[in-house]
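Here the complex is missing one protein chain, while the rest keep their positions.
On to chain A.
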Amino acid sequence: MRLLTHNMLACNIKGVTKGYPLKIEATKTEEKETDFNAGFLRHIYPKLDWKALREAAASLGLEELPEQVEPSQLEDEDFLRRFHHVLLEIHLEEGALVCPETGRRFPVSKGIPNMLLNEDEV
């Protein structure tokens, strides 16, 4: 799974109020090249939780993203390429996503996050 997917996921166990963003525990990540599409990045940018993306990138030791994005940066190819790389090219293959409030771990195996809850969690 990419960091784009991570950006959307939350822990919605009953009673949890701060289940977002999930922390990443990575045992295996992979880099997979994908076509650069500036239009897509500009479209998706306003839909993202930037802080969550930035923290996720930092926790994986990826190159730093700026704290704030200025509108002009979305026209800057250099920036867009870095953004593209972090959002779409880094895949969490094995590991877990961890709820910041309860510590509940959602396993990620072969790149697929298993977000199913147990009966006592709903």
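What we mean here is this: a contact is a pair of C-beta atoms (placed from the backbone, for glycine too) under 8 Å apart; a residue touches a chain by one contact, two chains touch by 3 or more; residues count from 1.
Rule of thumb we're sticking to: contacts and distances are computed from a predicted model.
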So one subunit is absent here. Using its UniProt record, which name fits best from "Probable electron transfer flavoprotein subunit beta", "ubiquitinyl hydrolase 1", "Methyltransferase" or "Dynactin subunit 6"? "Methyltransferase"
Sole touch to the unshown chain from A:44, A:60, A:74 or A:98: residue A:44
Touch list for chain A against the chain that is not drawn: 1-2, 4-5, 8-12, 20, 34-35, 37, 39-40, 42-44, 46-47, 49, 88, 106, 110-117, 121-122
